[in-house]
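Removed from the display is one protein chain of the complex; every other protein chain stays in position.
Letters A and B name the chains as they come in the text, with residue numbers starting at 1 for each one.
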Amino acid sequence: MKTGALAAARLVAARDLSLAFRKPSQLLQPLMFFMIVATLFPLTLTPELSRLRDAAPGVLWIGALLSSLLALEFLFRDDAVDGTLEQFALSGQSLTWMLFAKTCTHWLLTGLPLALSAPLAALALGVPVAALGAMIAALALGSFGLSLVGAICAGLTLGARRGGVLLSLLTLPLSVPILVFGSDATRLAIVGADIAGPMYMLSAIAVLGVTLAPLAAAAAVRIGLE
Amino acid sequence: MNWTWFHRFGSAPYMYGFAQRWTPWFGSAALLLMLIALYGGLVLAPPDYQQKDAFRIVYVHAPSATLSLLIYTTMAVTAAVGLIWRMKVAHAAAAACAPIGAWFTVATLITGSLWGKPMWGTYWAWDPRLTSELVLLFLYFGYMGLRAAIEDPQKADKASAVLAIVGIVNVPIIKYSVNWWNSLHQPATRLLGKADMDWSMVWPLLTMFLAFMLFFGAVLLIRLRAELLRRERGASWVREVLS
Partner (left out) sequence: MLSVSGLHLWRGDRHVLRNVSFEAIPGRCVLLTGRNGAGKTTLLRAIAGLLEPEEGQVSWRGTSTRQTRNEFHAELAYLGHEPPLKGDLTARENLAYSIGIRRPVTGAEVDAALARTGAAKFADRAVRLLSAGQRRRVALAGVLLANAVLWLLDEPATNLDAEGQHLVADLVAEQLARAGVVVAAVHHSLPLAAESLTELTLDVA
């Protein structure tokens, strides 16, 4: 009698969550990184809030992107090293589904907290309070897309030397659409306009990602396990 | 339908022979068409009423841009064939395509930059085509970087195949998002609209496209031969060919 797919996914998520909470510092690091990056921009540009407001969409999204690239390191790395990933491939469950569960859990632990704590950086960059809700929504949706795309690249770089830099090189071009639409949504939110257009695009990308990215990630992981 | 012709391409010695025979034809046809296109574009075509003679760089710029995308597509298709039918020759072809495509992308960027100077007075502008080409260059670098970083050659083939397929799915999305971004901030700064061109300007362009494609074919066949020799260096057919 085999475990059902949903139950297996729940176990995968539960394991990752319990592991993450045993090492909470690992969760805080990408957030700290995001805050520091957001601080560096005023230091290198200008302290004037009105001018920072114009740059805010870029600063927030690039900070979010760099932070999620760092966080992607620990999506598959530990599991690849200790053989857990191999056991997924041999478990009789769909590897695609297992990796999708892992990616979602990873987003819950990295992307979502980033989106929720972004207001701190945003206010410091002159973003009006009224825009914060929309900004969180865009960052949450965009970071989900980034996690999905990043999972593919993380799978591909499992067998590579100096995988960290290569992971960034592979993920950055593929994340251009998310960056474009996400920063556009943030820009529109700041000026008080309707963000529906770019949000629809982000949702479309997320849907495409959900359907295709886990498949590609599973193919990549199987190749990496050879 | 008889698929033996397809599977014959899976044989390395056959492909080597095929490449050897056809390279001179592709090469000479490419050269001929290039000369005709250059004559048509540089001498016969009248100067553009707006840009005068500066527009002539389109004869190198536009075909380079098309080729850079066409080669990425070819790379992704051959990689997919290699992955699905497990054909080593297909993987070799994909590996051979990558540097050629990257160079065409660089050529597009350089010619675009040179064109920008008389057009806008600056060597770079964030025009949607140039920006997309830049992202495409990064995709090529990623592909070649991944290949170089994986030690095991079969794993490198398969992993880069997955990346190429993921890339080709993303390219339309990236282009669409770059166009969206560009339209938000300034009116379309397209270097040259299709509507502006009179037939005497168009036929050299079409000829040049064809010439570039044949040129790509010739260079690909040469690189493919080198790839096959390198990959199969222990095999007996290689020893025969090299002796």
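We take it that contacts are C-beta pairs under 8 Å (C-beta built on N, C-alpha and C of every residue); 3 or more make two chains touch, one makes a residue touch a chain.
Worth saying up front: this structure is predicted, and the values here are computed from it rather than measured.
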| field | In the full complex, displayed partners of the excluded chain | value | A, B
| Omitted-chain contact residue, chosen from A:A134, A:L148, A:L174 or A:L225 | A:L225
| Selected from A:M32, A:L45, A:L90 or A:L116 as touching the chain missing from the view | A:L90
| request: Spell out, residue by residue, where the missing chain touches subunit A. | output: 1-3, 7-8, 11-12, 14-15, 18-19, 22-23, 78, 82-84, 86-94, 98, 225-226
| Residues of subunit B in contact with the chain not shown | 86, 151-154, 234
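Heads up, the rule we're going with is that only the chains that are shown with their structure count from here on.
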| Centre distance in Å when subunit A and subunit B are each reduced to the mean of their C-alpha atoms | 32
| said: Using the touch definition from the top, list the residues of subunit B that touch subunit A in their complex. | reply: 135-136, 138-139, 141-142, 145-146, 149-152, 154-155, 158-159, 162-163, 165-167, 169-170, 173-174, 176-178, 180-181, 184
| note | Residue set of subunit A touching subunit B in the complex reads 152, 156-157, 159-163, 166, 169-170, 172-174, 176-177, 180-181, 184, 201, 205, 208, 212, 216, 219-220, 223-224, 226
